[in-house]
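Of the protein chains in this complex, all but one are displayed in their positions.
Let's turn to chain A:
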Amino acid sequence: MEVSHSVKERTIAENSLVILLQGLHSHVTTVDLRDESTATGRVTNVDAFMNVRLAEVTYTDRQGTVSHLDELFVTGRNVRYVHIPDEVDIRATIERQLQAIHRVRYFGGRDKGRKEFPRTKHK
């Protein structure tokens, strides 16, 4: 599972719906951009800010001109829609992503390793 190496990004993703998009890794999806163009390709990465990397892309610009790109990076701000493929089970995908984050977070056991968040202090 592809979990971000950054604590900040993991926390942001865990608390928003971006986590679903992160679970679309390797799926062929269509991203509608803010400027009315569309990009269809295989998702290679989505970060906590919804920046999307696609591979083997069919890009249709605003005028309708089609082109093919090996890779495309879309800034999160420029995403309007992401078409979720029919084969994706949304609930399962989100749960899988959350489990992957928890596995990374609690690596080494509860009392071992560097803690991401301090344990609750007793007064």
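Criterion: a residue touches a chain if its C-beta (ideal position, glycine included) is under 8 Å from a C-beta of that chain, and two chains touch if they have at least 3 such contacts; residues count from 1.
Note that contacts and distances are computed from a predicted model.
Comparing "Superoxide dismutase", "U6 snRNA-associated Sm-like protein LSm3", "NADH dehydrogenase [ubiquinone] flavoprotein 2, mitochondrial" or "Gap junction protein" against the UniProt entry of the hidden chain yields the protein name "U6 snRNA-associated Sm-like protein LSm3". Listed residues A:Leu21, A:Ala39, A:Val57 or A:Leu72: the one in touch with the omitted chain is A:Leu21.
Only one of the listed residues, A:Val28, A:Ala55 or A:Ile84, touches the absent chain: A:Ile84.
As for the chain not pictured, it touches chain A at residues 15-18, 20-21, 34, 50, 76-77, 79-86, 88, 90-91, 94.
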